[in-house]
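Only one protein chain is missing from this complex, and each of the others stays in its spot.
A and B are the chain letters, set down in written order, and residue numbers restart from 1 in every chain.
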Amino acid sequence: MRADPHGVLTGTHFMDGDHACCEGALAAGARFAAGYPITPSTEVVERFASRVPTVGGSFIQMEDELAASITLQGAVWGGTKAFTVTSGPGFSLMMEHIGYAAMTETPCVFVDVQRGGPSTGLPTLPAQADMMQARWGSHGDYEIIALCPNSPQECFDLTIKAFNLSEEFRVPVMFMMDEVVGHMTEKVVIPPADQIEVVPRKHTHKSVEEYLPYGTNGDMVPEMAHAGEGYKFHVTGLTHDERGYPNMTPQTQDKLVRRLQNKIRVAADRICMFEQDRLDDADVVVVSYGITSRVAQRAIDLARERGLRVGKLRLITAWPFPDKKIVELAAHVKAFVVPELNLGQMVREVERAAAGQAKTFAVPHAGGGVHNPDDILNAIVEATRC
Amino acid sequence: MLNVLDDTINPVEPFLRSDRMPHIWCPGCGIGTTVNSFARALIESKIDLQSLALVSGIGCTGRVAGYVKLDSFHTTHGRAIPFATGLKLANPKLNVVVYSGDGDLSAIGGNHLIHAARRNIDLKVICVNNLIYAMTGGQTAPTTPGHATTSTNPYGTFEPAFNLPHLVDAAGAVYVARWTTFHVRQLSRAISEAFAKKGFSFIEVISPCPTLYQRRNKMGDGLDTMKYYKEKSKVKNGANTSEVGLTLNGEIAVGKFVDRDRPDYQTMMRAQYVEALGDRYVEEAVECCCSEG
Partner (left out) sequence: MAKGRVSIVVERCKACGFCVEFCPTHVLALSSAFNSKGYHPPHVVHPEKCSGCDLCGMYCPDFAIYGTKAQEAKIEETKLQKAAGGEK
């Protein structure tokens, strides 16, 4: 389906990541946001509040993130595409409702513009320390998708992708920005609406009698209905059967949570996006994401100038983690170098997936700024010598 | 579902998910009684069931959502009101009812309760108040009267309890009423009145919890409690809500306390945008998010 032109600000712009994310949401068809102010994410919803009354739809600033994170889900079930935006402390508050979205299979997007933590931390400075939280933050077994843009242009493009994935898989998608990407101003090209591919809501065409809210036809993603259409369906966060009725038995639990997990895992090849460069002859691969990938690029280039055979793997999809790609690379490289603005999060995934076939070197950073490329370069050099 | 002995049908049956009966509520619990009043209000008001959505939170009353044959949402603890707000804003044509308990709405959900009342979001909130956290085994709720025994106040409560009508009145609700499960007809009428009103309506229904609240406080069973409501209730329509607080053994003021008019959230929102943007204001999304057809 093509994007609705009313929401597409076609043209060449000079804008920061937060603003570009808002435009991406509008282009994707989002017509509702519920938010709560938190630095450095607030501009996303401030722009949405200003734009949406002339595009169609609404914005409401709720009294806290607990409310915002579920108000948007009410809007989804009311028939619209919706999202919210936050940073660390708000992300923590939203965890219960991320779990609710996963359990009820509510398609929606949660944007986290990461900042220094823990707790109040560094409100105006970057970090990438919510990556594990994005995956495991809520209780129970569930699976989500997480994307990491590394530029304002990607904040536009990948927000559309985030919405598309959320609709395709009926899953909450975590859009993991960071304060630098959110506040850096760069050229953002927004194409005409007819060049933007948008995934529509997987709405059922079944009759009221036939429709099963959580029944699947083998593709593991149920069809959805909206309130007010006569289906009289029930949605609950309790473990439920295909009718959506609470059914609290181990058998129903097993069936349900495995499906919630598998609907993402079996499609991992399609969902996992990454950018790769010069991997064919690489001894060492630098695995990075978000703003760190741009600093890492400098380190990789410097290393190559010195004759070191270094390749780049930039994670665009952080979750599900691209196990397959790491396994493939681990078979022929000596080591992975994983710089992150945290004390070691995604590096654990790289190490796990590499399963000892290659070494893993972390380049941690407690946050508050970006790496000095020399620190990444030194790690690369050390990795080539191992 | 028809009664096997004759061919009549229970008036409430079309509103129930009969395949889920009997329900889990205890003998003598009043929640089911409130559902009867609710169903009759729907019939009386001729509400279009297709555009009615019911949202509940967690707790015994929260289970109402699973038993009514409507578009129904059993959400998280305390957050029925914000979910309902999202539903209503996305589809203003929906009639949105929030049906939840005193703990869910006034403790964990307290913040959302007062803000929705302040904003005058067009929601009909039915708060079944059994003065306790029932589902989890009988803990103190913000509405538990002083000197009652609960599982978390085994030596007796000593905190002042919320006067819910006063709270929502002060926050800005346009319709505030309290009845008990004894007052089945009045409750039904109150719900009908709330449906006829635009804005934040709040109906508190005092209900027995024979298994926990009544048993622990040696107040008999559900029937004893219904008789107690009959004896202790006093109709005080138009009363000052500051004076309708409940005590352990005292009078239960019931009636319609607040019935006023002020523009609801969406009316105000529209007016503001029209004033600021004129023709540029686009109220609803032009295209649906679903595929064509």
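In this section, a residue touches a chain if its C-beta (ideal position, glycine included) is under 8 Å from a C-beta of that chain, and two chains touch if they have at least 3 such contacts.
Note that this is a predicted model, so its numbers are computed, not measured.
*Asks:* Which displayed chains does the hidden chain touch?
*Replies:* For the complete complex, the undisplayed chain touches B.
*Asks:* Identify the residues of subunit B touching the omitted chain, counting contacts across the whole complex.
*Replies:* Residues of subunit B in touch with the missing chain: 1-3, 5-16, 21-23, 25-33, 35-37, 40, 43, 46, 48-50, 69, 181, 184-185, 188, 221-223, 226-227.
Here is the rule we go by: only the chains that are shown with their structure count from here on.
*Asks:* What is the distance in Å between the mean C-alpha positions of subunit A and subunit B?
*Replies:* 37
*Asks:* Please output the residues of subunit B touching subunit A within their complex, sorted ascending.
*Replies:* Touch list, subunit B to subunit A: 17, 20, 49-51, 53, 55, 65-66, 69-76, 78-79, 82-91, 93-94, 111-112, 115, 269, 273, 277, 280-293.
*Asks:* Touching subunit B in the complex: which residues of subunit A?
*Replies:* 1, 4, 6, 29, 31-32, 34, 53-58, 60, 62-64, 66-68, 70-82, 96-97, 100, 167, 200-201, 203, 205, 226-238, 245-246
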